[in-house]
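Moving on to chain A:
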Amino acid sequence: MKKFNILDLCIEIETKTSFHCEVYDGIHGDHTILIKPNQLKPVIDVILESFEYCHLSAITVQQRNDQPDEIEVFYNFWSGSGFSLMLKLPVESAKLPSIISTIPGADFYEREAAEMFGIEFTGRNETPPLLLPDDWDQGPPFIAKKEKNG
Partner candidate 1 sequence: MDKISIPIGPQHPLLKEPLSMMVDIAGEKVLGGSLRLGYVHRGIERLAQQRTYVQNVHLIERICGICSHVHTTAYCYAVEALLGIEIPPRAQYIRALMCELERIHSHLLWLGILAKHIGLETIFMHTWHDREMALDIMEEISGGRVSHAANQIGGVRFDLDEEHIDMIRGILKKLHSQVDGLVDIIETEPAAMARTKGVAPISPDMIKAYGVVGPVARASGVDIDLRRDAPLPPYDQLEVKVVTHPGGDAWARTFVRAEETRVSLNLCEKILEDLPEGDVSLRTPRRVPEGEVIIRAEAPRGELFYYLRSDGSDKPARLKVRTPTLATLSLLPVQLAEINVADIPVVLAGVDLCIACADR
Partner candidate 2 sequence: MIKSLFNLLVFPGFLFLVMSGLTFEWLDRKFLARFQRRVGPPWYQPLADLIKLFSKEDLLPKNANDFLAALLPLVSLASVLTAGLYVPIAGYKAFSFEGDLIVIIFLMSVPTLAYYLAGIISLGIYSVLGGGRSLLQFFSYEVPLLIALSGPAILGGSWSVSTIMEAQVNLGPFILFQPLGFILAVIGLIGKLKRDPFDIPKAKSEVVGGSLTEFSGPTLGFWNLVMDIQAVIGIFLLIDLYFGWTKMSHPSLAIIIFIIECLILVLILSGTSAIFARLRIDQLAGLGWRILVPLALLQLGLIILMGN
């Protein structure tokens, strides 16, 4: 496999989609590119074209306790070495386009992200829960509960 270079990938994305890519250095071990939610599908198309072999390893979601208003979503890929796409979404109305039409394997990961963090994936028929029971009524388990006012 070709030696992976994150800057090459950024150049590919910028040429093909004219989005500007920021490289995020926070993660030890994987190169990460920061993008906006509406850029997700085109960037993924570019990624799938650029590499001979590439698969989606996981969709990781987290809420930083020092920034409780937003959640971060990582799309982790593997193609000879690992790299990720990072997006930031507001907690209250987290919406992302679903990528199951291009990567069917993302189905389980999207369902888990939806039930655990309350993210809404647009473009899918339904997002049934994956791991939580059918009668779970206590809301997304990972989102810090807000104190009720008055």
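Note that in this section a residue touches a chain if its C-beta (ideal position, glycine included) is under 8 Å from a C-beta of that chain, and two chains touch if they have at least 3 such contacts; residues count from 1.
The candidates were selected such that all candidates are chains of the complex that A comes from, given by their letters.
Model, not experiment: these values are computed from the prediction.
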Using the touch rule from the top, find which candidate among 1 or 2 meets chain A in this complex.
1
Touching candidate 1 in the complex, chain A uses residues 1, 26-30, 53-58, 60-62, 64-66, 74, 76, 78, 80-82, 84, 103-109, 129-133, 141-142
